[in-house]
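Pasting in a structure now, in structure tokens, and then I'll have a few things to ask.
A single protein chain has been omitted; all remaining protein chains appear in their positions.
Here is chain A:
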Amino acid sequence: MLVSWSASEGFAPQEAEARPSRCPDNSAFKQQRLPAWKPQLTIATVLSTFFLTGAFCLSVGICLILSANSVREIQVYKCSDCSKLRENSYNWNIECLCSVDFKLKEDMLGDVFMYYGLQNFYQNHRRYVISRSDAQLLGRDVNRSYCAPFTTYNNGTPMAPCGAIANSMFNDTIDLFYNFNSSVIQVPLLKTGNSWWTDKNVKFRNPQSHNLSSAFAGTARPPYWQKPVYLLDEEDERNNGYINDDFIIWMRVSAFATFRNLYRRISRKRHFADGLPAGNYTFHISYNFPVTKFKGKKYVILSTMVWSGGSNPFLGIAYVVCGAAATLTGFIITAIHLKLRKKKTYFQK
């Protein structure tokens, strides 16, 4: 832009004397002579790059695979008879309990996490994802338009919490029992501390009031819920209402249609101080969440963790494959180079 005005300046010759010379600066930048590093792909740099990358990736990959192998994980299907019952939505208020037995062949040492898994539940559906009101969950009563149609009942009573995500919250209760020497010991489970600290303490807040039920006065539970939000955990005041861990975790929508959510952690007390010992266990499940509607399945998963995440060995494999590929390429280039160098003696390049 600056440049193009100079033409019109030409019409004001009387300014010529006052104007300093229009000679451009002889600076490195303006003359495009800035000192620069010019990388060149010579055979040495190329080969060293490939081989170094290969070596690095291979070593990291092997470490990752080894560490992932130490993860113990067990996955259990949920009961089928209850699922049939839930197929019919008219039976929503009929309680259905089922128990699932399983056997741990090895000890699960360290922190053991208990997940519920859902298959084919598209929590990442666009209209589902946005059907929430973060402001409401912060305890404010503001615009909840995104929650539609789960905003208010026909009589105008607002839903608390609103939106489709909250409405479809996973509401099974799962208990784990350890069959230890024919006696059944309930495995102590921690229901708090499972969610992100920031979610629990910043992102989710109950409305301000002297007690919870009054805070939610004038609101109604979502249609699918069996009990209002302030009764989610009657035992623990700090795990009730919007700041209920199960609720918070559910509200963090999953990235994929098949996912797991952390349900409980094993409290490392007494028998379970080192984790879950090998043996027979039973899940006692109060089956509420219908999955047949969307041709889905439910699981319960017990898993340990290592520094590199869960049981998924993929990252390690990726590293190994990449490292192998890089090394191989390095060899190929070496081969070509050697071959051409021989030839070069014949051709005057």
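By definition in this document, a contact is a pair of C-beta atoms (placed from the backbone, for glycine too) under 8 Å apart; a residue touches a chain by one contact, two chains touch by 3 or more; residues count from 1.
What we mean here is this: contacts and distances are computed from a predicted model.
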Handout entry: Missing subunit (named according to UniProt) among the choices "Aspartoacylase", "U6 snRNA-associated Sm-like protein LSm8", "Phospholipid-transporting ATPase" or "MICOS complex subunit MIC10"
Key = "Phospholipid-transporting ATPase"
Completion exercise
Of A:132, A:221, A:264 or A:298, the residue that touches the missing chain is A:132
Problem - Sites on chain A contacted by the missing partner chain, in the whole complex - result: 1-8, 10-11, 13-14, 16-17, 21-26, 30-32, 34-43, 46, 49-50, 53, 57, 60, 64, 115, 117, 121-135, 138, 143, 146, 148-150, 163-164, 167-168, 196, 198-199, 202-203, 224, 249, 252-262, 293-296, 307-310, 312, 314-315, 318-319, 322, 325-326, 329, 333, 336-337, 340, 349
